[in-house]
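Missing here: one protein chain of the complex. Every other protein chain is in place.
== subunit A ==
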Amino acid sequence: MSSSETTEAATSADTSRAGSVRLDHVTHRYGRGGETFTAVGPVDLTVPAGEFLVLVGASGCGKSTLLRLIAGFERPTHGSVRVSGAEPRPGEAAGVVFQTPRLFPWRTVRGNIDLALRYAGVERARWPERRAELLARVGLEGTERRRVWEISGGQQQRVAIARALAAENPLLLLDEPFAALDALTRERLQEDVRRMTERTGRTAVFVTHSADEAVFLGSRIVVLTRSPGTVALDLPITLPRGDVDAEELRGSQEFAELRAQVSHAVKAAAAA
């Protein structure tokens, strides 16, 4: 009895750490009355702080819904969602990067970052320094004065990432952020995001339908079945992290095997 108490205390301590995510029997339905549609669930999932979790599944499997639940945009119909041990609220729990950049066109690159710094409660005197730091982190030095429609799609998504990092939330949520970009830009951004999360020790939950992207980025991959989405495969990825040659990693035997395994699981889950 005392041993079960201690394990429970240990688990709750772990999932209340900043940046950790815990989903308990989460189900989410859209619609009201007779016309409801179960998008997700039931899902049980624990993401310890510092993990890079990639949610993979065919389109319509509810992976974006799951991300919206973690971000606090939606509340689960059943079950509970906990981020850093508390109920998530938008703008508090996590930084979010959406599928499209969603930048404010009436503001310049600098204006978009500044707005994020203001919402994050950073005092005005520290903005220039923090702004430069954020832009440097996403490789956008010197673009401050540009209008957001003057820069490329890849640069726009970089601004969106810098904006999401402004509050220094311990958790970063990314919803297919590179799906609309060309292959070359996508690979570069994947490398940057991988390096960035490693260096800062942030927790990340990344949604994608690409097995390739999942294997490259994740320290753990969860494959979801088709709607309602439930966990079909939970796979730790043991590929080397830290200072690695991205090209070498992508070309390795182990990478190819993992990609095949995930790809197979996604297809099987979509067919089921």
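Throughout what follows, a contact is a pair of C-beta atoms (placed from the backbone, for glycine too) under 8 Å apart; a residue touches a chain by one contact, two chains touch by 3 or more; residues count from 1.
As a working rule, contacts and distances are computed from a predicted model.
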{"item": "Among \"Sarcosine oxidase subunit gamma\", \"Lactate utilization protein\", \"ABC transporter permease\" or \"Stage V sporulation protein AD\", UniProt-listed name of the chain not shown", "value": "\"ABC transporter permease\""}
{"item": "Of A:Gly19, A:Gly62, A:Pro76 or A:Gly95, the residue in touch with the unshown chain", "value": "A:Gly95"}
{"item": "Touching residues (missing chain, whole complex) on subunit A", "value": "71, 73, 90-92, 94-96, 98, 100, 102, 104-106, 115-116, 119-121, 147, 149, 163-164, 166-167"}
